[in-house]
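This report concerns only the one structure given below.
Only one protein chain is missing from this complex, and each of the others stays in its spot.
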Amino acid sequence: MLKHLLIAWFLVTPVSGLANSAADSLIDSMTAKNQATMDRLQQDEVQRLCSKSRAEEGGSDALAATREQAMKRIEYPIDGQYLGDWASGAKVASNGRGLQYSDDPEAPNGGNCYACHQLDPREVAFGTLGPSLTGYGARGQSEPVIKYTWVKLWNTHAYNICSHMPRFGAQGILTEQQLKDVMAYLLDPDSPVNQPIDVLNE
Amino acid sequence: MKHSIHPQGMARRGFLCLGAIIAATAVLPSKLWAAVIRPQTTFSATNLTSTFAELGGMPELHEGIIFSTPNIAENGAVVPVEVEVDTSRLANVEKIYVIVEKNPNPLAAMFTVAPGTKPAVETRVKVAQTGNLYAVVEAQGKHYMAVKETKVTLGGCGG
Amino acid sequence: MAGRIRIRAQQKGDVTEVKALMRHPMETGQRKDQAGEPIPAHFIEEVTVTHNDTVVMHGYWGAAVSANPFLGLRFDGGVAGDTVSVAWIDNKGETGNGKTTIR
Partner (left out) sequence: MKPMMSGLTAMLAATLTMVVGAEQGVFDEYRAMMGDDNPAIFVIDEGEEYWFEPAGPNQVTFEQCDLGLGAGVVEGAYAQLPRYFSDADQVMDLEARLVFCMVELQGRTREQIHAKPYSLRGDLGTEMEALVVWIAEQSSGTAVAPAQDHPKERAMYSLGERLFYYRAGPHDFSCATCHGQADKRIRLQALANLSTHEGAAEAYTTWPAYRNSEGLVRTMGWRMRDCFRQQRLPELIMGSEASVALQMFLAVNAAGADMAVPGLKR
């Protein structure tokens, strides 16, 4: 009987020292609220590998394998249509809401692209965590450009493992139509992203 | 020293304790100053044109009004504005209006300047969206104005 | 808590510079609380600044004046030791008062 108690005690005391692991600590320190449920605290493969102190430990082969897996799992539009409506794309790019416990779960999720990127050169409030995408449409709409941009939006880790950009497609943040609209906002020549300031400046 | 929570209790620090706080319960006239009546219709106007109409039409631009607002406001809820009139160019200022074009009600605040008071005022106003702010000044029965644009951006992390 | 006003009155040459900060939510009536219920309009409608016992500035305000309002002004004829007081009334008839001496 004592043996079982000892085993039970051993399992309970965090072996790794006096404090919890990060995951356990968060579980002890949070309560679910609206759509923000506790399962969100569990890390998947990419998250585990890319949490800096772990990524340093993560060997390059593990990173490469995860990257290839990300590439294999990209889902492309069945109808082969990659560009939607750039005006709707503009809305997705400016909407910073979606999936927070303070958000209406019925409302569409935003992509919040302006949080990290410059896009329409007329928009002053852009972020700088990501490179500027102003004039992105000049790349044209060749098959490699379309594929690169779609994969980048769907799961950026397919190209750039441990990137800070969210996996808009793979994590189900944006719908396929929203992704197509963002593609149009980036690539459609009529999109303001591709209109230099002086042209449209009334 | 023991404290009481009563609003009039002496707060132990800072400027508040310098002056005795007039007991709020003292009966104050429902109007503080009868000399000027509240221009309610102007406050209720819902666009720039009707607001200006209440003031007798579009005021004349006047160089003597020094009107400063930030080019870009970190947050539309609190936008500092400063109005100062150069009395060598525009004398006998009686009233100063702060108007925010794209607010639901453009007229934000109005000040009556007593004789001996500098025709200048500083305050902070809410600006609903990027647009023009106006400082309108009433002197010798006429209205003059200065205009300044302030950008209000979707701030923070957008969430 | 409610009704407090922090006033600083400093003599600069022959001009008295007054800076007042008032404790008030200045609700426009357009906002909703966390439960989605509208928060009723509650804002300072009228404010006066008095030097000794003469009014130096009077204001009529709308709800677009920012929360915890700030007011800055300057007037002539003040002397260190004089009294500067500020009073306000809001759309609910509540009042706020503050008083200080010119330094």
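A, B and C are the chain letters, set down in written order, and residue numbers restart from 1 in every chain.
One rule holds in what follows: a contact is a pair of C-beta atoms (placed from the backbone, for glycine too) under 8 Å apart; a residue touches a chain by one contact, two chains touch by 3 or more.
Nothing here was measured: the structure is a model prediction, and the numbers come from that model.
Enquirer: Going by the touch rule at the top, give the shown chains the omitted chain contacts.
Expert: So, taking every chain into account, the missing one touches A, B, C.
Enquirer: Of B:Ser68, B:Thr87 or B:Asn132, which sits in contact with the chain we cannot see?
Expert: B:Ser68
Enquirer: Considering the entire assembly, which residues of subunit C contact the chain that has been omitted?
Expert: The missing chain touches subunit C at positions 1-2, 4, 6, 19, 21, 23, 25-27, 31-34, 39, 66-68, 70.
Enquirer: Across the whole complex, list the residues on subunit B that are touched by the chain not included here.
Expert: So the residues of subunit B touching the missing chain come out as 2-3, 5, 9, 11-14, 16, 68-75, 77-78, 80, 82, 124, 153-159.
Enquirer: Contacts of subunit A with the missing chain: which residues?
Expert: Residues in contact with the chain left out: 17-23, 25-26, 28-33, 36-38, 40-43, 46-47, 50-54, 99-102, 114-116, 118, 124-129, 131-136, 138-139, 144, 148, 159, 164, 166-167, 171-173.
Note that in this section only the chains that are shown with their structure count from here on.
Enquirer: Give, as an integer number of Å, the spacing between the C-alpha centres of subunit B and subunit A.
Expert: About 44 Å separates the centre of subunit A from that of subunit B.
Enquirer: Indicate the whole-number Å distance between the mean C-alpha point of subunit B and the mean C-alpha point of subunit C.
Expert: 11
Enquirer: Distance between subunit A and subunit C based on Cα centroids, please, to the nearest Å.
Expert: Centre separation, subunit A to subunit C: 47 Å.
Enquirer: List, in ascending order, every residue of subunit A touching at least 2 other chains.
Expert: none
Enquirer: Quick check: what residues of subunit C touch more than one other chain, meaning two or more?
Expert: none
Enquirer: Going by the contact rule at the top, pick out the subunit B residues touching subunit A in the complex.
Expert: Those in contact with subunit A are residues 72, 151, 153-155, 157-159.
Enquirer: In the complex formed with subunit C, which residues of subunit B make contact?
Expert: Listed in rising order, the residues of subunit B that touch subunit C are 7, 11, 14-16, 18-22, 24, 28, 30-33, 35-36, 38-39, 43, 77-80, 82, 100, 103-105, 107-114, 116-118, 120-126.
Enquirer: Which stretch or stretches of subunit C touch subunit B in the complex?
Expert: 1-4, 6-8, 15, 19, 28, 30, 45-48, 54-67, 69-77, 83, 85, 87-89, 93, 95-101
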